[in-house]
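Take a look at the structure set out below.
One chain of protein is taken out of this complex; the other chains stay put.
To keep things simple, chains are lettered A, B, C and D as they appear, and every chain counts its residues starting from 1.
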Amino acid sequence: MVDAPPRLGPPPTRLVLAGAVAAAFLLLPLVALVVAAPWDRLWSIVSADSAREALWLSLWTSTIAAGLCLLAGLPLAWLLARVAFPGRRLVRALVTVPLVLPPVVAGVALLSAFGRTGMIGQPLREAFGTQIPYTTVAVILAHTFVALPFFVLSLEGALRATPLRLESAAATLGATRWTTFRRVTLPLAAPGLAAGLVLAWARSLGEFGATITFAGNYPGTTRTLPLDVYTALQADRDAAVALSLVLLVVCVLVLVTLRERWWGVR
Amino acid sequence: MVDAPPRLGPPPTRLVLAGAVAAAFLLLPLVALVVAAPWDRLWSIVSADSAREALWLSLWTSTIAAGLCLLAGLPLAWLLARVAFPGRRLVRALVTVPLVLPPVVAGVALLSAFGRTGMIGQPLREAFGTQIPYTTVAVILAHTFVALPFFVLSLEGALRATPLRLESAAATLGATRWTTFRRVTLPLAAPGLAAGLVLAWARSLGEFGATITFAGNYPGTTRTLPLDVYTALQADRDAAVALSLVLLVVCVLVLVTLRERWWGVR
Amino acid sequence: MGRPVSRGLAVTVDLPRLRAEVRVRPGSTVAVVGPNGAGKTTLVEAAAGTAPGRTSYDGEDWSGLPPYRRSVGMVFQEHLLFPHLDARDNVAFGLQARGVRRHGARRTAERWLSRIGLPDVARQRPAALSGGQAQRVALARALATQPRVLLLDEPFAALDVAAGAQLRLLLAAHLRDFEGVTLLVTHDAIDARALADEVVVLEHGTVAQVGTPAEIAEAPATAHAARLLGLNVLAAEEVVVPGHAPPGTLVTFAPSAVTLTVDEPAGSARNRWQGVVHTAVERDGIVRVHLRGAHDLYADVTPAAVDDLGLEPGRAAWASVKATEVTVLADGPT
Amino acid sequence: MGRPVSRGLAVTVDLPRLRAEVRVRPGSTVAVVGPNGAGKTTLVEAAAGTAPGRTSYDGEDWSGLPPYRRSVGMVFQEHLLFPHLDARDNVAFGLQARGVRRHGARRTAERWLSRIGLPDVARQRPAALSGGQAQRVALARALATQPRVLLLDEPFAALDVAAGAQLRLLLAAHLRDFEGVTLLVTHDAIDARALADEVVVLEHGTVAQVGTPAEIAEAPATAHAARLLGLNVLAAEEVVVPGHAPPGTLVTFAPSAVTLTVDEPAGSARNRWQGVVHTAVERDGIVRVHLRGAHDLYADVTPAAVDDLGLEPGRAAWASVKATEVTVLADGPT
Partner (left out) sequence: GSDDTTKGSADRTLTVLAASSLTGTFTQLAQTFEQRNAGVHVKLVFDSSATLAQQTIEHAPGDVLATADQKTMDDAKTGGGVDGDPKQFATNVLTLAVPSGNPAHIATLKDLDKDGVDYLTCVTTAPCGAAAQKLLAGNGIMRKPVSEEVDVKAVLAKVVAGEADAGLVYATDVTASQGKVTGLEVPGAADSPNTYWVAVAANAKDDALAAQWIDFLTGGEGKAVLEAAGFGTAG
């Protein structure tokens, strides 16, 4: 669009008001949190080695988890939106389940599957001697497990909104379904994809319960920033708030700079 | 569409494989959880009064929270997708923040805002003598606070995918922006709206950290099923797993029956 | 209130891709013609308020108003039917938006669907309509609200002959006692001549000519206007014309003015070109012969003449035209 | 392999809304005509594989194949350009999908854009193209892959006269040494006659007539075919015809066969009707007069005759036609 968007009149007052209320409701606690932060000690808390280490771990594991969501969730969302396989309704509902499991239980479930004595974990350990829990791999798995449903569901919604007829057009031009997926479906679903990635990344960044249960909590390898926040919370609530602010600021910075550039969303 | 969807050829193997891997990764821990469940004691655990009470509380507070998300989040998503107000980029990024805050910190933030000495809580208490924390209202607020960003972001993605030109057409037919919103934008974004509602509802249903911090863990008034799971976890881990299965089954049942009927998603 | 009011519609667009001003007198219809990409759609969308531009109607300034505060009815070039509503609800939409209750709006919509010859598609969604059916529903949708300003962007493009004739009649009947104004975008000379009181020729984003259909047919200012009316267009240097034609200008003559012969013509016709018959297409008892040589020439001849002369594709022939039949166009080559 | 192979294209559709079989001989073009909603789009989409149906080409059974395994090029009625790609990449899409590298595909696409007269829109996205530009880009996109089966669904609908003429020539040139087959959906008799070797008339979801353009022009089987060719259509009871016309059948005659007079005609013409001139539209030096009375009648007369008789709208006049000019149609009233 080169032109300004069509001028369809002022936005309806009730929508503006309701939207403002929603925004205020979301922002108010954040403001309160910022106000309540221990500003005098902030820098020392935030610049501690352990905090920096945890932040860095959080950032890269979340990013990898978002990448895994993209790799695995994109095909799944596409299958759910486009292919009428038997049992699709059930699979779609089951995909939602990790959303409702309390994160700690999600961690328990992951342990039952990938733990030392788990369904996959035990054979894995006996065959190769590898162990997933207590490693950074486990952090990434926990993040992915928790974030994937968000990604899949929001992307599926977006895929359903893209016009099927354009895929027919691509097919008549000789594009296989794979080419069509890559060159037509994906670009058309880009806003939904971006939204899904943001959801997945942010959910990973804040993930706590599944991570500590499945991956454990050890500085440097598995203690992400939320775990660091929790650790601090046991002793010093102010420090926990300060560390949370770091998460908050990093998230806003990343989203304001990266997302808008990458996805051209104004 | 009365016809079968266009036959564009078999789905690409790599997408099917990747999708299957993703589905397996999500389902495996659930299967492991089910296998590990204490089947002999399941019924007695699940049918306990406290569990039924917690489940019921969870269901209705989550449903109200999803409704609040709809009421408040829909306008917000629309504003973010359609109205170029100053500071939109920042607001969009800030809306994402509750996603990355560890839920316990979200609870702390809510306390800072609505607690006894909070920015809103204190004036409220002094004026009306009402107190929000540690009540069922607090549960609903916590759920809404945590679920709203999911709803807003996934809906915004869907709204951006609906064609603006149809809104122009509606305007030339005499539809105000409100009528256009109601009769054109909303129906077109229906799949995204459904996805967003499911995300919000499921996220509320599984919410733990913000709830226990902001609303407490009072049986009958604020002990939702995830909090009951937590409480059970302290004494009897198997009971916790069994209670989680209840959440899982309820979620799948509700999604398989309701969603598909309401939204006509096959 | 003090400032001069002009009755009817006035639209001014000032964009890089279109700088134009168009006026439509009350009760009249203006046809907007011009080549693809000239800015016709941009112009009517500015009148509707969905594209930037200044608009006034009967002295009211509509420029700041959103589309729904203007009394317009628009047929979009891409139809833009609402995919989630069936044909009837698409037509009823405008009425409902203007406050008519659902039941009444649907009854009116059904009447309109009958009027456009599609009573049976009422419950079909746009995805299950054929292209022409969609076009007709879009027209019904625009007319149903009885707007004061009708904006029709190629409303007959996808119609079959019968439906086209029927809807042209419907529209003509509607326009006869219509007190509002109509802007009709078309590529069809017949529409321009049959329905419009005035024709605006847009080219390259500006108004190239304004006049009654007859005026423009007599003295087209541009090659497009000439071609639209089916004329031959050549550079002035290559044709003998009555009077003076500056080099670089274009001249035009009607295919009916062209005589075809197999041998070099001997008579008084001073312009003559040799060529090879490319196509010979009969339409309504007239054969239009396309002769290719130094130029592309069109000649209209009788089927009998085609038989006599054996004007089959590939056959060499001469075309000639009397200088008196040639008109000089105002603009240069395009 | 034992079973009979037919060369060229064969398409069979068996749906509630269309039951039809169409064959196209190698190297030839079949025009599909018919009223809106007849099933034309359904037919060509079946050939493309985007709608259900059985298709074979040169003896190969394509029925089970997805569109991308068929060598087709399709212009969709709604264009269906990819909104996220600019015009050049839209045209290059098919080439890239068939394995051409991006750089080469883009160069070829640019050549095609020049060929359709739009070298300047290469970097514009479909939202910034005018309707006619989009249509032309869609045609270029379909031709660029050089498919063996060309499926064109009203490819000239939104084009201005000049672009229409240019693209018709382009297509004619392309089809001349084309060894594949073409299905062309059109509402324009000129296209059908100029480009097609054969015409298939679809009506109400079945094939009503198949024949060369000339055959159908001479003996149209349905009112639509007759109307498409610009003929008058009346009920047999109301017209004197040579030979026998069963009641309930329709008859047709060309507008050129109709003579107009102001006084009741005296000559040998046995069919005569009185009416009032509704419109008189000149096209290519011929005035088509629409006379309304008991029937809608069309007459083609010269401008001179119009002046002599004063055939202005509202004027009463007589129309007459010789019985020998009247053809009996095969089907009943529609």
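Simple rule for what comes next: a residue touches a chain if its C-beta (ideal position, glycine included) is under 8 Å from a C-beta of that chain, and two chains touch if they have at least 3 such contacts.
Just so we're clear, the structure is a prediction, and the values are computed from it rather than from any experiment.
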Check your understanding: Which of the displayed chains are touched by the chain that has been omitted?
Key -> A, B
Check your understanding: Which residue from A:15, A:45, A:74 or A:111 sits in contact with the chain not drawn here?
Key -> A:111
Review point. What is the set of chain A residues that contact the non-displayed chain in the whole complex?
Key: 108, 111, 115-117, 133-134, 212-213, 215-218, 222-223, 230-237
Review point. Mind pulling the chain B residues that touch the left-out chain?
Key: 111, 115-117, 131, 133-134, 212-213, 216-220, 230-231, 233-235, 237
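By our rule, only the chains that are shown with their structure count from here on.
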Point to revise | Touch-network distance, chain A to chain B, counted in steps | key: 1
Exercise for review: Report, in whole Å, the distance between the mean C-alpha point of chain A and the mean C-alpha point of chain D.
Suggested key: 54
Review point. For chain C and chain D, what's the span in angstrom between their mean Cα positions?
Key: 19
**Study point:** Touching two or more other chains - residue numbers and ranges from chain A
**Key:** 6, 8-10, 168, 171, 176-177, 188
Revision key, fill the gap. Residues of chain D that touch two or more other chains sit at 49-50, 66-68, 78
Point to revise | Arrangement of touching chains [line / ring / star / complete / other] | key: complete
Point to revise | For the chain A and chain D complex, residues of the former touching the latter | key: 1-2, 165-166, 168-177, 179, 183-184, 187-188, 190
Review point. What part of chain D is in contact with chain C in the complex they form?
Key: 34-38, 40-41, 77-78, 121, 129-133, 135-136, 153-154, 157-165, 172, 187, 189-190, 193-194, 217, 223-224, 227-228, 230, 254-257, 279, 281-286, 288, 300
Review point. What residues of chain B sit close enough to touch chain D in their complex?
Key: 3-4, 6-10
